[in-house]
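Sharing a structure here in structure tokens format.
A single protein chain has been omitted; all remaining protein chains appear in their positions.
Entry: chain A
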Amino acid sequence: MTEPVSISLTVNGATHDLVVAPRKTLADVLREDLGLTGTHVGCEHGVCGACTILIDGAPARACLTYAVQMEGHELTTIEAVAKSGELTPLQRALTQVHGLQCGFCTPGIVLTFEVWLRDNPDPDEAGVREALSGNICRCTGYQNIVKAVLAAAAEMRRGAGA
């Protein structure tokens, strides 16, 4: 379990050849071996959602995943979201309505909803709150995060209609 093995990981479109211990979590490998420190670790037991990344486009807990399981999968982290340097409608809405404070939970929330909004382009507040319930935020009380997601959805619908 502790003897390192060679793996190849595809993260944000780039492939990395790594030697990691099989027991090392994906969160730790992303942060320590690849320097992608935007993935945060808040509990290491699957409750807080701070470590949420996308595995093949679906949100998942990087703290509950071993890196060695990830060969052949496409991984996306927060660093890839504002690709061109321009914030997405969701990121813009989060700053406009103050949907973040310390920012520790924020990457996990952004990744969760970048995907969720694609599947739920016209959400209601209860739906957003339900989807957000997998991410703990200790700072905001959630109100402005919910507001931002709804605002981003409206903005994206306008964009799609235009």
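FYI, contacts are C-beta pairs under 8 Å (C-beta built on N, C-alpha and C of every residue); 3 or more make two chains touch, one makes a residue touch a chain; residues count from 1.
Simple rule for what comes next: contacts and distances are computed from a predicted model.
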{"item": "Record-based protein name (UniProt) of the chain missing from this complex, from \"Alpha-D-ribose 1-methylphosphonate 5-phosphate C-P lyase\", \"Xanthine dehydrogenase family protein molybdopterin-binding subunit\", \"Cytochrome c\" or \"GMC family oxidoreductase\"", "value": "\"Xanthine dehydrogenase family protein molybdopterin-binding subunit\""}
{"item": "Sole residue of A:Val41, A:Ile55 or A:Val115 that reaches the chain not shown, by the stated touch rule", "value": "A:Val41"}
{"item": "Among A:Leu75, A:Val110 or A:Met156, the residue in touch with the chain that has been omitted", "value": "A:Val110"}
{"item": "Residues of chain A in contact with the chain not shown", "value": "2, 21, 23-24, 31-32, 36-45, 47-48, 50, 77-79, 81-82, 87, 91, 94-96, 98, 100-107, 110, 128-130, 132-146"}
